[in-house]
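The structure appears below as structure tokens.
Every protein chain of the complex appears in place save one, which is left out.
After this line comes chain A, so read on.
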Amino acid sequence: MDPSFRIVPGSAPKAASVAQTSNSLGLHDTLRYGPRTIATEVKTEGTLKDRLQNWEETQDNLKLTMMRNTHGLHAPMRILMERNIVGVNPHMSLLPQTNLQLDILMGRDESIEPVDVFAGPLNGPPLDIRHDMEKKHRI
């Protein structure tokens, strides 16, 4: 948790710049860092994508910061600890899983959202279980 009053996600900085990879002559150092790609230096994705992806997290962070200011330094830590406790799931199933306790703590137990309707598996029953597991746990 980052103690910040940001209401709306800020724009992320540019990915890379020549200054970071320059050698003593001021040019991009190909020997050390590989060929130069302009794609990493130019920000091609719009700000809208970052804004939408980080939206929920930013709102949650704002509420936690306000809680920190009113109730004390311990308050956001306790809330996050409770979420971690109920969020841990020993099952390694690839089937869609629901976590009612986490929904209650996050305050979405009494609402129906598009994710509840559309969150079925995209490709039907898993054909290659090992590959899917690797992707899920990012090995």
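Please note the rule applied: contacts are C-beta pairs under 8 Å (C-beta built on N, C-alpha and C of every residue); 3 or more make two chains touch, one makes a residue touch a chain; residues count from 1.
By our rule, contacts and distances are computed from a predicted model.
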| item | value |
| --- | --- |
| Chain left out of the displayed complex - its UniProt protein name, from "Small ribosomal subunit protein uS9m", "Proteasome subunit beta", "Aldehyde dehydrogenase" or "LLGL scribble cell polarity complex component 1" | "Proteasome subunit beta" |
| Selected from A:1, A:42, A:66 or A:81 as touching the chain missing from the view | A:66 |
| For chain A, residues in touch with the removed chain | 4-8, 10-11, 45-48, 51, 62, 66-67, 69-71 |
